[in-house]
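Take this structure first; my questions come after.
Missing here: one protein chain of the complex. Every other protein chain is in place.
This part shows chain A:
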Amino acid sequence: MGNVNAREDGSNSPSGVEEGESNNSVQEEGIIVPDGLMGQSPPHSPRATHSPLMFTPQVPVVPLQRPDEMQIPNLSWMQTSSGYEDMGDGVGIPTMITWSHDGCEVAVEGSWDNWKTRIALQRSGKDFTIMKVLPSGVYQYRFLVDGLWKYAPDLPSTQDDDGNVYNILDLQEYVPDDLESISSFEPPQSPETSYNNLQLTAEDFAKEPPLVPPHLQMTLLNVPASYMEIPPPLSRPQHVVLNHLYMQKGKSGPSVVALGSTHRFLAKYVTVVLYKSMQR
């Protein structure tokens, strides 16, 4: 295995690369393209997909309007005061609804307010668009194009029992990673030279171990434990900390070591912490 760091919260990187000489492009957050090996776009810019989501929700936005229909009147003594927002009455997420087929006048109606209001879309070039701020959820909608009810065939849709077709908007609280742009992110080949497999000698151990790249400090494992009953959701990890093994000794007991690592599974990220006892 690689160098073992003497520091408590050090990381144990599986690669045996000597830090001094090699280029750190694999671990850098920014995009460094050595010799044109990587021609792809940066890993997390969402490509224009067919999804109506085109905005990255950065900071939770206070909803511009709070439709009264969505509120369920509660008796005050039965108020559910959760640690964070109830789903449904939650933060509004801006989303764009687009009609990109022909027409002169386009309006949209949706289940977000129980089909009560009809909103006209604004024309921009060949497309008609409107921005809405809605809480996370699944909505159905359809377009009124020049007096006729239509649905957008290129967007997800569903059919009800009477045969009417509606478009579906599945609004998440986060923008899911575009799988193609991640899977095609191949780390560049390590340089051919500068490796050997000689045993480490006492001289090598006398030297200071190489410094941990500072980006590896951005691990989710160091997020302080929240004492709310429902902790707030973890933020998405930086790609640089994925697949590295972190160790923590002694915090949960004298002979207990915690091992942690963050991995990607398709478009989701999972941080696993395993507590083991150190056998003497």
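Before moving on, here are some points about what is shown:
Criterion: a contact is a pair of C-beta atoms (placed from the backbone, for glycine too) under 8 Å apart; a residue touches a chain by one contact, two chains touch by 3 or more; residues count from 1.
Rule of thumb we're sticking to: contacts and distances are computed from a predicted model.
You can't see one chain of this complex, but its UniProt record names it "CBS domain-containing protein", from the set "Very-long-chain (3R)-3-hydroxyacyl-CoA dehydratase", "Phosphatidylinositol glycan anchor biosynthesis class T", "CBS domain-containing protein" or "UDP-arabinopyranose mutase". For the options A:Ser100, A:Ser194, A:Asn222 or A:Ser277, the residue in contact with the chain missing from this view is A:Ser277. The chain not shown here touches chain A at positions 72, 75, 77-83, 86-88, 111-112, 114, 136-140, 160, 172-174, 176, 220, 225, 227-231, 233-237, 252-253, 256, 263, 265-266, 268-277, 279.
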